[in-house]
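Below is one structure, written out as structure tokens, with a few remarks after it.
Omission of a single protein chain aside, the complex is shown with its protein chains in their original locations.
The letters A and B name the chains in turn, as written, and every chain counts its residues from 1.
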């Protein structure tokens, strides 16, 4: 039915099956859209946020998707700037994921603010001291870059490619993509970093506050580093999901192992830095403010020390070991465990750095602030996931996302 | 106007005597009615109840009959920020410059029509002094009649907080200019609504840079140490975070002074250095 749009030679499920799948996900999407509209029309009272807990579930989702979308800038950097050419076989996927993650992040920000119609004041009345200003500028610029990186892929659609203008445009864009990838990587370093800065500069919040370099707290660097390290984990996870669902090999193992190895070494270096940061913070920064480490992890129903263990050991050391050691990395199951743990680890880090920050009491007579999201928040948080599933399915079906797909099929 | 807080400019601040405070709540209500603070049918969820002035109840944590309690009123601290340079925790984070530092007064402003409700400033403030308008403010029919034109009612979706009754400062300043006193404002000419209402006389308000003013005499702020009180019974909340509040507390009770900050085991009673770095 839609075969004219499907890449030449690619095998895709029958259209009705595809359409049914999309329809099911669309229902979830509509649920999210309904919640989003409620938030816009009725205001943020639709959420369970409060004055103690001004950041909530979806802000975590926002930071998390940006972190795991980090595969796009990092793979781009590796391929276009460092010239690791094998990665061209997975870069399309990384770019699509990145595009989804960043557009989702922007959408979440548009729902999250109390006065969405004034959102542009962040640019118009920009305060250069604010990390959020930096986030906003870099995020929107990088989103433009991602769009530019995504366009050539779209233009490679079988029908679009027939239009000479589009064909040439796509070709020429590929030619200059290195420039954009470099710009993107640069921007991305800053906005990933500034997201880390968002928490790290809060010197009124000892749990979040970190000392640092010049105007940037350590979390600035840690966030960039962790996004670069863990982003590929998520790219690989999605790749594995595609392979699982379609029951097809889509990317060659050498590509996968290469990216996994790079990710592994990045995680290793990151987690060492993170451990040093944690030790310095727990041993010097926090005590200067009157806190001992366990003050941040006791007397509450949820945030136990397990969370620090989970983040550093399960989400850091374990994937680092699995991905750097060749034997483990090349074991299918361990690889899968490692990339999933890595993805969860970075999401947990983002959770801790925004939500636990709100929960920890600061004044000696304050109590822990815990919160449970409302259904509207859950729905709007799932909305980007549904949107992502739809977009990536469309991309897979109609665009040549995996350059090795044909070759691998033929060799089977 | 000088770009720091150490010069001749005013530095308005407040001193609250916790031994006098009875927890009566007059300050809270005086503030609400002075500043058009809205109210809802159910205000018992204290985490979304807008109270620019909030009175906390502290306890020493001991069992009956050794227990003791103390009320602690908390307006916005109008933090001078690290090094007292005006980069309060909340101001430096606001992406849209919707909250700003008045270098002539030391007052931290809030511009409701510019705020777009990202709530980053709320996350930054360790005192929970900032409140978000989760709802549209609504007054029962006819009750809007008591709203004051000096303070604009806020719309849904923006953050608000204590302003040290800034409109009262403006009025006093205008009068001073009109009477050709330039910016010479008498102590009694500019007083906040909560100070004025407190039946216990627990709140004192004035210029911390002016040795003639009562607030100065009560706490003797140290100009070389970001305004740290030199009076031993006086303290500021979370001094160790270097937020440099302009609200000071006084208490004869040691446990109360201790509750003003965080101390690790064995630290209380020892001289604790607070480095006054420049910050970010």
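By definition in this document, contacts are C-beta pairs under 8 Å (C-beta built on N, C-alpha and C of every residue); 3 or more make two chains touch, one makes a residue touch a chain.
Assume contacts and distances are computed from a predicted model.
One chain of the assembly is not displayed; among "Molybdopterin oxidoreductase, molybdopterin-binding subunit", "Arginase family protein", "Peptide/nickel transport system permease protein" or "Multicomponent Na+:H+ antiporter subunit A", its UniProt protein name is "Molybdopterin oxidoreductase, molybdopterin-binding subunit". Contacts of the undisplayed chain with visible chains (whole complex): A, B.
Only one residue from B:34, B:84 or B:261 touches the chain missing from this view: B:34. When the whole complex is considered, the residue among B:70, B:108, B:185 or B:247 that touches the unshown chain is B:70. In the full complex, subunit B touches the omitted chain through residues 17, 19-20, 22-26, 28-30, 32-34, 36, 39-46, 49, 51, 55, 57, 59, 62-65, 67-71, 113, 136-137, 139-149, 152-157, 193, 196-202.
Against the chain not displayed here, subunit A makes contact via residues 115, 117-118, 120-121, 163.
FYI, only the chains that are shown with their structure count from here on.
Measuring from the averaged C-alpha position of subunit A to that of subunit B gives a distance of 39 Å. Subunit A makes touch with subunit B in their complex at residues 43-45, 49-55, 112-116, 118-119, 121-122, 124-127, 129-133, 135-136, 198, 201-206, 212, 215, 217, 287-292, 295, 357-358, 362-366, 369.
Touching subunit A in their complex are the following residues of subunit B: 45, 47-48, 50, 56, 58, 72, 82, 87, 89, 91-98, 114-120, 122-128, 130-136, 155-159, 237-238, 240-243, 258-265, 267, 275, 279-280.
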